[in-house]
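Heads up, the thing below is written out as structure tokens.
Note that this is a trimmed complex: some chains were dropped, and none of the rest were shifted.
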Amino acid sequence: MGEEHWFETTVRVRYQETDQMQVVYHANYLVWFEVGRTELIRQLGFPYQRFESLGYMLPVQEARVYYKKPARYDDELIIRSKIVACEGVRLVFAYEVVRQRDGVLLVTGETHHVWTSLELKPVRLEKKEPELYALLKKYES
Amino acid sequence: MGEEHWFETTVRVRYQETDQMQVVYHANYLVWFEVGRTELIRQLGFPYQRFESLGYMLPVQEARVYYKKPARYDDELIIRSKIVACEGVRLVFAYEVVRQRDGVLLVTGETHHVWTSLELKPVRLEKKEPELYALLKKYES
Amino acid sequence: MGEEHWFETTVRVRYQETDQMQVVYHANYLVWFEVGRTELIRQLGFPYQRFESLGYMLPVQEARVYYKKPARYDDELIIRSKIVACEGVRLVFAYEVVRQRDGVLLVTGETHHVWTSLELKPVRLEKKEPELYALLKKYES
């Protein structure tokens, strides 16, 4: 069995991210997933804005979020991200959101992306940027 | 074949909802899904805040979003919502986001909810509020 | 005394816009002010995206918000906007947020803007687009 390549970053819940149920509003996890994959890519040595300066974008095609327990105001959360598929025009990330103080898993999810040009046309990264593609492929797990 | 009970409402894309890709940021569709199910419930004659004043909440357990085409700033969008499952503690909604000017389907999705008390404990709505349950059940499609 | 040219539009408070104080999170009023000035400009017959397609933007230089009473989930709000200054590169709007069901004034504010090119350099609208400038000037009050 291959090893898993999780990358981690942390966020602290902002007052703005709560709702009147006194927990985090559910859409914010998609924002934190984005923070997670941005940090994953940065930790690979390739800050996301370089994609856009090279003329590529990585829009979301599909997102799934599974809510187990609520996060609350001022909680420190660990956002864990990994690449689960890198093939052709597709890139798929999985995520876990863990409460730092007790390690409880709160939310999981995944997002599916397509490499595109700045005009949002699909692009085969493997042909255009083989080294970058190989780097991402290496961390697929 | 049974008829489908879609409920509709509209939103116009705000500048705040765009991102530097010059399209709508993907997490906003979850916010609009919430606007859609709120309007569905209102159109059934049962404004959502009445749930909370009765002591119930309806947190999201799972969300899925499928992005086909991007919405852009100032687009008028039709948010279509329907109840696809109402059983026991669960309520599931499906959604379609359609661009008003040309009827193009941009995004689809679904959200799964559980009826809970204000302390976020699951509640069997069928027992506690049989009339409300029957009303929701009637529009399941 | 000159007449006042208020323009109105409405928003309904979304669940996402509440916070754990169970009122609207304060930053959202800036988003609604933006909705208000967008509608003002649309009602003048000049949808905002035309500015950007002409090569102009209207970033915010200064914002002030005065919170009198809180808005709550599902409240219908009237956003009233007017042009209070249109001179040279500057455009200033004032706003009132009024609760629809009882006419209570909840929030007031203003935003100061500068006309710029797409590269964010100031632009003298009066020279570049005298008709548009004259139209805005006409509604200054």
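A few comments on the model shown:
Read from first to last, the chains carry the letters A, B and C; within each, the first residue is number 1.
The rule is simple: a contact is a pair of C-beta atoms (placed from the backbone, for glycine too) under 8 Å apart; a residue touches a chain by one contact, two chains touch by 3 or more.
Model, not experiment: these values are computed from the prediction.
Note on stoichiometry: the full complex in this file contains 4 copies of its one protein sequence, with 3 placed in the shown coordinates.
Throughout what follows, only the chains that are shown with their structure count from here on.
Most remote from chain B, judged by the distance between CA-atom centroids, is C. Each chain gets one centre point, the mean of its Cα atoms, and the points for chain A and chain C are 34 Å apart. One inter-chain figure worth recording: chain A and chain B are separated by 25 Å, centre to centre, where each centre is the mean of the chain's CA atoms. Multi-chain contact residues of chain A, defined as those touching 2 or more other chains: 20, 23, 27. On chain A, the positions that touch chain B within their shared complex are 20-21, 23, 26-28, 30-31, 34, 52, 57, 59-67, 70, 120. On chain C, the positions that touch chain A within their shared complex are 15-16, 18-20, 22-23, 25, 27, 73. On chain B, the positions that touch chain C within their shared complex are 14-16, 31, 34-35, 38, 47-49, 73-74.
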